[in-house]
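To start, I am sharing the structure in question, which I have written as structure tokens.
Selected chains only, in their assembly positions.
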Amino acid sequence: MGGYGYHGGFFPVLDSAMFEQTITPRFYETDAFGHVNNTVVTGWFETGRAPLFRLFGDAENPASMPLILARVEVDFVAQIYYGSDVILRAAIERIGNSSFVVIQQAWQNGALVARGRAVQVYFDHKTQASAPLPDDLRDALAQHEGELPEN
Amino acid sequence: MGGYGYHGGFFPVLDSAMFEQTITPRFYETDAFGHVNNTVVTGWFETGRAPLFRLFGDAENPASMPLILARVEVDFVAQIYYGSDVILRAAIERIGNSSFVVIQQAWQNGALVARGRAVQVYFDHKTQASAPLPDDLRDALAQHEGELPEN
Amino acid sequence: MGGYGYHGGFFPVLDSAMFEQTITPRFYETDAFGHVNNTVVTGWFETGRAPLFRLFGDAENPASMPLILARVEVDFVAQIYYGSDVILRAAIERIGNSSFVVIQQAWQNGALVARGRAVQVYFDHKTQASAPLPDDLRDALAQHEGELPEN
């Protein structure tokens, strides 16, 4: 299941249904410990979910997207360094009636450095209430269902 | 258990062993939905834990603090608005062998808007390994053990 | 012109027409140099201008404020440390036809640590064009005109 990894390391090859993007840590994202600050990772994971947001609407008019975030969890597995790129991965773990769960990872130099989960709720901003996921969105999400391998 | 709340609302009176601080949302913390962006809350909760960091070392030399963050969880309970102050609360939920769990809340206008949990690990930055919590720190943390009431 | 300063230092007493607020640096605002990252200061200065934004509209509906930022300048005078509060000051330096200039300062431990300037333009978000400042706003701004002493 492994493959030739980033910067010479090994990391799992991602199923094409999953989302992957590469970001470069920014200097202002470090903190006085000399590494990337932990609170930055929830921002990166929001970015890792951005391809999913596009299923729900127009990036040029983000306020129209019928989505809210209900919960996040992040496990900080290893320190994240300035100076090497980070690969963000995301997949749909579970689709509920009006919500879905995204699993997420960050990899650096071939090692898993953070994993997390986000619960997004289908939400009507006009009525300020959640609503059942329409079938077309449920189908679109299902195409990205899967696990994110860790080794 | 209630008390005269902030901006006329009601919210629970905090036991003096818990940590409480008030912050003012900043305009750049809003996003295109018009509210405070969710990813900001993990930064606020780090700030809510800052009084605990001081038990572990010198704020003027933060890199010397023998602490790392292993995990965070946040439930986004209600939208957070620009224009009203937010009260951050923190207490120690559980003390383990080399780690402890912090429970955290954010309140705005008398309503709970976010709750979370952070797992902090006692960590020797020189050996890059966790270590058992020394007794004096265990005692200091125990003085802030408690629950955060939600109503 | 001096006065009993913050944390025992000396710093100039502010004319009551000026805006002043105190903020506590957050750990995630530090960077690998161990101090507050420079790019944070433009965010703080936005916060220092927030009382001015309120002259232009409703904080609960910030998107309605007829204001855009045209330019910022910041001089980083001294390093800014985690662990001590920072005082933000702002005053109106000059009022033009459709814009005004805000002068700003950040002080820590009785020393000036950053100074800056922001050019804000009165702007109609519907027509996407600047417009002359109405007389009532011009008068409200004029009440906060002044210099920010540096010693």
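As written, the chain order gives the labels A, B and C, with residue 1 at the start of each chain.
We adopt the following convention: a residue touches a chain if its C-beta (ideal position, glycine included) is under 8 Å from a C-beta of that chain, and two chains touch if they have at least 3 such contacts.
Please read these numbers as outputs of a predicted model, since none were measured by experiment.
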Practice problem: Since every chain is the same sequence and 3 are placed, give me the total copy number for this complex. | Solution: 4
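Operating definition for what follows: only the chains that are shown with their structure count from here on.
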Exercise. With chain centres defined as mean CA positions, report which chain is farthest from chain C.
Key: A
Quiz item: Could you name the chain whose CA centroid falls nearest to the centroid of all protein CA atoms?
Solution: B
Practice problem: Round to the nearest whole Å and give the separation of the Cα centres of chain A and chain C. | Solution: 35
Quiz prompt | Euclidean distance of C-alpha centroids - chain A vs chain B, Å | solution = 24
Self-check item: Chain centre separation (chain B, chain C; CA means) in Å
Solution: 28
Practice problem: Can you tell me which residues of chain A touch two or more of the remaining chains? | Solution: 31-32, 34, 39
Self-check item: List of chain B residues in touch with chain A within their complex
Solution: 31-34, 38-39, 42-43, 46, 62-63, 68-76, 125
Quiz item: In the complex formed with chain A, which residues of chain C make contact?
Solution: 27-28, 30-32, 34-35, 37, 39-40, 82
Quiz item: Which residues of chain B touch chain C in their complex?
Solution: 24, 26-28, 30, 34, 43, 46-47, 50, 53, 58-63, 81-83
